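Let me begin by handing over the structure; questions about it come next.
Heads up, one of the protein chains got dropped from this complex, but the rest are sitting where they should.
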Amino acid sequence: MTQAADLYQDIILHHSRAPRHFGQLEQHSHHIKADNPLCGDSYELFLQIDDQGIIRNATFQGAGCAISKASTSLMLDAIIGKSIQEAEELFIHFQRLVKEPGSPESQDESMGKLAAFSGVWKFPSRVKCAILSWHAMHDVLHHN
Amino acid sequence: MTQAADLYQDIILHHSRAPRHFGQLEQHSHHIKADNPLCGDSYELFLQIDDQGIIRNATFQGAGCAISKASTSLMLDAIIGKSIQEAEELFIHFQRLVKEPGSPESQDESMGKLAAFSGVWKFPSRVKCAILSWHAMHDVLHHN
Amino acid sequence: MNTTLPAKHVFPALQQKIKGHNLIWLDSASTTLKPQPVIDAVYQYYAQCSANVHRSVHTPGEEATAAYEGSRETARQFLHAKSTTEIIFTAGTTDGINLLATSLSRGMLQAGDAILITQLEHHANIVPWQMLRDHHGIELRVAPISDKGDIDLEAFQAMLTPNVKLVAFSALSNAIGTVLPIKEMIQMAHRIGAWTLIDAAQAVATMPMDVQELDCDFLVCSGHKMFGPTGIGILYGRETLLEKLPPARTGGDMIKSVTFEKTTFNDLPAKFEAGTPNIAGAIGLAAAINFLATVPFHDIQKHESALVASAQEKLAEIPGLRFIGTPRQQMAIVSFLIDNVHPHDAGSLFDDDGIAIRAGHHCAQPLMQHFQVPATIRLSFSLYNEENDIIKVVDSMKRIIEVFA
Partner (left out) sequence: MNTTLPAKHVFPALQQKIKGHNLIWLDSASTTLKPQPVIDAVYQYYAQCSANVHRSVHTPGEEATAAYEGSRETARQFLHAKSTTEIIFTAGTTDGINLLATSLSRGMLQAGDAILITQLEHHANIVPWQMLRDHHGIELRVAPISDKGDIDLEAFQAMLTPNVKLVAFSALSNAIGTVLPIKEMIQMAHRIGAWTLIDAAQAVATMPMDVQELDCDFLVCSGHKMFGPTGIGILYGRETLLEKLPPARTGGDMIKSVTFEKTTFNDLPAKFEAGTPNIAGAIGLAAAINFLATVPFHDIQKHESALVASAQEKLAEIPGLRFIGTPRQQMAIVSFLIDNVHPHDAGSLFDDDGIAIRAGHHCAQPLMQHFQVPATIRLSFSLYNEENDIIKVVDSMKRIIEVFA
């Protein structure tokens, strides 16, 4: 896979056209901005984290490229119901998946649908798109 | 003549070893500094110009390379007894002589010993040495 | 399209294959490809002469100095400056504007003075003036543009109050291709005694710039956007002004004498060039200017105008396509958006077909804010582009739209 067309796997296209968890979350504990002024990608994330540190619910809104939108949508899919620590671990795995050629994560079935991003490393300028919302989430969880 | 050795004609070497009009002139109407900090050439010129605008006497002191020293010595030789206007004209001719290939001045017998500088244009970095004191003199006469 | 245009093979970069396709370079507004004579000139300097300038008595040093100062004369002729003392070599347009801003801030501009720019400036012609605003109390005014992307000359005029000391604007917008009425704007600025700075970064490869005819006070451009090397640019300044301006950067070569107590600065243009300059860059830039001189600007403009017109016509047929910027006079550049296709995604997919376009804000975020878009797809044309490039773009675009349909 070195054609960019392969980057746009069905699952990515699907989530970019019809993102899940899209919209504002009235009841949230965290409101996060994820901006990449360079591309014009700009999202707001809403997380509802409970006292036990479990991410109960999450939504996002905003605009950006297909990669960043699908990545945000799939990220929320993946972290809802998880603990902060589990989300943080997933962040580390996802980062490796999109940045490193032949990462263990690209073989790891537990990555689920996130595996769709396993070819992003071949397009360095798009890595930022894939990881934008993840970084924003991490920044907040990390300082939690 | 493209060898620098040819630049150092006997007359130049002679005037650089034993410059004429060397020393301070007690009675002077003009005291001029000619500095080229880039090479470290540094001279003081003393001119005695009378009411009729005739350069009655002139001397110089200071240190610098053979080209600049000989040029200063020969310049004073050439302008003593001349009028300001004649000295200014000579400046223009000398400038052409040292800057322009095949200038009319290089064929002009009236340039006298100054003809020794007719090859300087081939050594652009040395043109400044040959013309240093001339420029300083011109600056003063011009504003006279 | 035009026989005076150089053959494409003069640009070795066009020989390369991108993902199996011949490269189609539609990103000249970012940087132009380099013709062989420019590449060779840089090579020659490093391989043969490769000495430092200005302070040597040896032959390689005299040759390097002659080549470097000869490049200055070439640049002078190119911009029609009166004298080589008015040609300062910089590292590029951004560097030239920063140099000028620093120098102006050292006593030439006072708190309460104003600088007027336009809404379509590149960040390079915005942020350095914001620094003067923030650090020196200079007011920064922005002349608005219309929905089509034209300068609003009435508003511009109204902003030209007596405390405006400098008016700085692009000759050609890098984001949407607007050609500004710079001669008129310069005259308007001069009427209130303001200095004028032309950002000619985009213009120089497309339109002749005659500083005497324009009567501008300053002009900046970049080598790499006019077929020349990176790391080199020109700051033109009117001699009488440059004489008054204090140096912005200091060090070797720009001084006459140094003691620890006091330094005497050198004459123009050395006063503004501190340290060992980009000698290879200047020599390559001169080669680029000589290359440009082989193609009349009239032919370049005819060629690029035809490409712009053709692109506008063919792209207009694509459903969901919207042009960003439709100014009265548009040159070399076409910017647009497509429903449901983000510019960055389009950019990646164009690349699959060997087509290099630009997706982004083109370092003109305030202009993007004006159009209320985060980014555009930008095609920029140069003399090596051809009609066929546009046909390929349209084909590719249709394929891309399908991906996201």
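Each chain gets a letter, A, B and C, in the order it is written, and its residues are counted from 1.
Note that contacts are C-beta pairs under 8 Å (C-beta built on N, C-alpha and C of every residue); 3 or more make two chains touch, one makes a residue touch a chain.
This structure is a prediction, so every number in the text was calculated from the model and none was measured.
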Original post:
The chain left out here touches which displayed chains?
Top reply: A, B, C
**OP:** Decide which residue listed in C:Leu153, C:Val258, C:Ile318 or C:Val373 touches the omitted chain of the complex.
**Re:** C:Val258
**OP:** Touching the absent chain in the whole complex: find that residue among C:Val57, C:Met108 or C:Val394.
**Re:** C:Val57
**OP:** Consider the whole complex, including the chain that is not shown, and state which of C:Ile232, C:Ile300 or C:Leu315 touches that chain.
**Re:** C:Ile232
**OP:** Check each of C:Arg249, C:Lys302 or C:Arg322 against the chain that is not shown and name the one that touches it.
**Re:** C:Arg249
**OP:** From the listed residues C:Arg72, C:His122 or C:His303, report the one that touches the chain absent from this view.
**Re:** C:His122
Original post:
Can you name the residues of chain C that touch the chain not displayed here?
Top reply: 12-13, 16, 18-19, 23, 25, 27, 30-31, 33-34, 38-39, 42-43, 46-52, 55-61, 91-95, 97-98, 102, 106, 122-124, 126-128, 130-131, 135, 140, 142, 222, 224, 229-232, 249-253, 255, 257-260, 263, 274-281, 344, 347-348, 350-351, 355-360, 363, 365-366, 369
Original post:
Residues on chain A that touch the omitted chain in the whole complex?
Top reply: 35, 37-38, 123-126
**OP:** Since one chain isn't shown, list which residues of chain B touch it in the complete complex.
**Re:** 2-5, 7-8, 13, 16-17, 37-42, 63-67, 123, 125-126, 129
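Convention: only the chains that are shown with their structure count from here on.
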Original post:
Between A-C and B-C, which chain pair is linked by more C-beta pairs in contact?
Top reply: A-C
Original post:
Taking each chain's centre as the mean of its CA atoms, how far is chain A from chain B in angstrom?
Top reply: 79
**OP:** Find every residue in chain A that makes contact with two or more other chains and list them.
**Re:** none
Subject >> Residues of chain C touching at least two other chains >> reply: none
